[in-house]
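Every protein chain but one is kept in place in this view of the complex.
Going in written order, the chains are labelled A, B and C, and every chain counts its residues from 1.
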Amino acid sequence: MSNTSTSSAGKTRWYIADAYLPSCGRGETWEGHESVCVLNVGAADATLDFILYFDGREPIEIKGLKLPARSNRHIGMHKPEMLGGVEVPRDVPYGIEVASDQPVIVQYSRLDVTQPNFTLMTTIPYAE
Amino acid sequence: MSNTSTSSAGKTRWYIADAYLPSCGRGETWEGHESVCVLNVGAADATLDFILYFDGREPIEIKGLKLPARSNRHIGMHKPEMLGGVEVPRDVPYGIEVASDQPVIVQYSRLDVTQPNFTLMTTIPYAE
Amino acid sequence: MSNTSTSSAGKTRWYIADAYLPSCGRGETWEGHESVCVLNVGAADATLDFILYFDGREPIEIKGLKLPARSNRHIGMHKPEMLGGVEVPRDVPYGIEVASDQPVIVQYSRLDVTQPNFTLMTTIPYAE
Partner (left out) sequence: MSNTSTSSAGKTRWYIADAYLPSCGRGETWEGHESVCVLNVGAADATLDFILYFDGREPIEIKGLKLPARSNRHIGMHKPEMLGGVEVPRDVPYGIEVASDQPVIVQYSRLDVTQPNFTLMTTIPYAE
């Protein structure tokens, strides 16, 4: 008998307070980027909305991103094709709210090649 | 219909046990620094107080930092102009308590260029 | 009298949304890898099952990994001998669900030498 679960898990609201998409990056293999990685272990497809918050400018909304049941996607904030066509401004500090209609698990990671070496950081965002 | 939320979220007390502001740093693009990144998704402006705790010296208080409703700010601990004029001592291990009169979300990140390459670390602090 | 505890601690379900096993890596000392580090402070041996979730391919299950009581193991996702013989695909974004029949504590870390320097990231996964 297995002790693995196929039921849903996670939260429906996630908050990333340190987001930043660098314009510079002389990486050999990768350009600098950041990813909002989303894991849906449930049996229902999830629909995700993002709100981007800034210092001194209006929030930007990204709506209706789909994540199939029992799948994982690393959503690159530098890839408009993964963001319903939205271009995230570069070199601007911001924060991200992720809202989902199904419980999901989010992890935020950044790969920076500015100097030009390669550094990674990751965290599980705050969830409610 | 959207599943995004405009109500407040977060906590009012956040605790960073590993803070450190390096004096050295030969970065090409950035000097070494650390940031307390704060996201306020609520409809009310927030007022933040910081207490810095040390090993063998008295705590330092920074009071009355403002963060507007529905905005995000990356507060650089190396920028007295973002800290009500307080100069944080460099090369000294310390910890930070962030208290807010509104629920907010905090993330702590450090960029270090000591050696002289570029490395990042980030985490969501402990909250109550 | 000691204030340390020998009772169990932790959770039985852990979720890592950003997993990735790089194929490249010219490290001097280490090859690039990622580890699911598991701490069992309880008096009972634990049995762990992993489910790997992908974008556009079926999940992979890894079953019956053993972790003795009062021990710690850093499970390398690049080591089939620690994964019941399963070879994790390289260069593919994925997510990991860890299920345990006993409470355990999990931490996820990645060491990347792609460029070819050495960078680390770590986080405590989401748990339920």
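FYI, contacts are C-beta pairs under 8 Å (C-beta built on N, C-alpha and C of every residue); 3 or more make two chains touch, one makes a residue touch a chain.
Since the model is a prediction, treat every value here as computed from it, not as a measurement.
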Among C:17, C:41 or C:62, contact with the omitted chain is made only by C:41
Listed in rising order, the subunit B residues that touch the chain left out are 12-13, 15-20, 24, 47, 49, 51, 53-56, 59, 61, 63, 93-95, 97, 99-101, 110, 112, 114-115, 117, 119-126, 128
In the full complex, subunit C touches the hidden chain through residues 2-5, 9-11, 27-30, 35, 37-41, 70-74, 105-109, 113, 117-124, 127
Residue list for subunit A contacting the dropped chain reads 117, 119, 121, 123
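Here, only the chains that are shown with their structure count from here on.
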Comparing which residue numbers subunit A and subunit B contribute to their contact, where sharing over half means same and under half means different, the two sides are different
By C-alpha centres, the chain nearest the middle of everything shown is A
CA centroids of subunit B and subunit C: separation to the nearest Å works out as 30
When centres are defined as mean Cα positions, the distance from subunit A to subunit B in whole Å is 21
Multi-partner residues in subunit B (2 or more other chains touched) are 117, 119, 121, 123
